[in-house]
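Omission of a single protein chain aside, the complex is shown with its protein chains in their original locations.
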Amino acid sequence: MRYENDRPIYLQVIEDISRRLIQGELALGEKLPSVREMAVQYQINPNTASRVYKEMESRGLCYTKRGMGTFITEDSGMIKTLQSEMAENCLDTFLQGMQAIGIDLDEMIQLLRERYAKEEL
Amino acid sequence: MLKLIKYELIKQKTSKVIIGAILALLEVAFLAGMLLGKEEIMAIAAGMLTFLASVTFVIVGLEEIITYYHDLRDKSGYMLFMTPYNVYEIMGSKILTGFFSIAAAAIIFGIIGFADITMVCAKYGELQMLFDQMKSLFRFTLQVNVDGMLIVWSIIQVVFSWVGMVTSAFLAITLCITIFSGMRCKGLISFVIYCVLNIAVSAVVVQILNWTDMASANGMMAVFSIFDILFAGACYVATGYILNKELSL
């Protein structure tokens, strides 16, 4: 996984895990790897890895069962929440980019429809 | 510390293996010459064995010294100095390794020499007479009893003086590489210091022998031995002290 330079790594890892959950790669309630294993998997520092879980837990994305490990939340509503959050981010980027080149809302919608119809992504 | 000695011996096995091989070869030649009645072979082998004995001291000494030099200078020195021992233990292991090696060499050469001479005297009666005459001569002119005790003290004295020479070489090399490291003639200066130290010790002992009017040969060698050990001890402590302050790999 490639990391961007200007944002903390732990946030980028959380995004990746969220994406995998949304796409179905990870199931609700699935057991997550240990901090150590996750550090190796993502090739990051173990402290960063434990920060990932801490932050995810505070957002309700996962929970820890003592002696058993860390698990993805079972709350299916969480997927919706994540989707909206990530959609917001994409929209922000999209809108910022479009406004920077002077395209107004109506044009944006039209271009969006045309592009979507092409389906070559 | 035994582990340190183990690896010192492994690092310094080349000289010992070569000398051992040559020793075995010469001894076989000697014995063959004796059994086959080929006296020239016996004589040559005997001569070379004697030569080998004296050369051994130099070669084993050089290997000790050169190994230490590499331990301070080369990257392989990390292997030695990263082990969880202080410099006194590390230097101590080197000195002990040398001591055991040279003592073993002295004993082995001593036994072989004694065995060879005994066999030769047994075979050639005239030689026995010659040896006896030489012993009388020594007793008469120099008041020296050429017997077992003399041989033992000779061996002890040679071993200890060797230890003294090697430990002072360690000190000289340490000075050269640490304290004199910036200077241009550091090798020469260190070598001069080495020679001066060794000569000074001998001179001191000779003076002491003069003052005490020591007559017995065994006594003289005992005094030399004691001072050589004290000298070696002083060099050891000095080397350790310097390394503790200036070690820089």
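Structural remarks
Letters A and B name the chains as they come in the text, with residue numbers starting at 1 for each one.
Rule of thumb we're sticking to: a residue touches a chain if its C-beta (ideal position, glycine included) is under 8 Å from a C-beta of that chain, and two chains touch if they have at least 3 such contacts.
Here is the rule we use: contacts and distances are computed from a predicted model.
Not every chain of the complex appears here, and the one that does not is recorded in UniProt as "ABC-type multidrug transport system, ATPase component", selected from "Gas vesicle structural protein", "Ferredoxin", "ABC-type multidrug transport system, ATPase component" or "NAD(P)/FAD-dependent oxidoreductase".
Among A:36, A:80 or A:115, only A:36 touches the chain that is left out of the view.
Looking at A:8, A:29, A:69 or A:97, the residue that reaches the missing chain in the full complex is A:8. Hidden from this view is one chain, which touches chain B at 3, 6-7, 10-11, 75-79, 81-86, 89, 182, 244-249.
Although one chain is not drawn, its touching partners on chain A can still be listed: residues 3, 5-10, 36, 39-40, 42-48, 51.
The rule we apply is simple: only the chains that are shown with their structure count from here on.
Between the Cα centres of chain A and chain B there is a gap of 75 Å.
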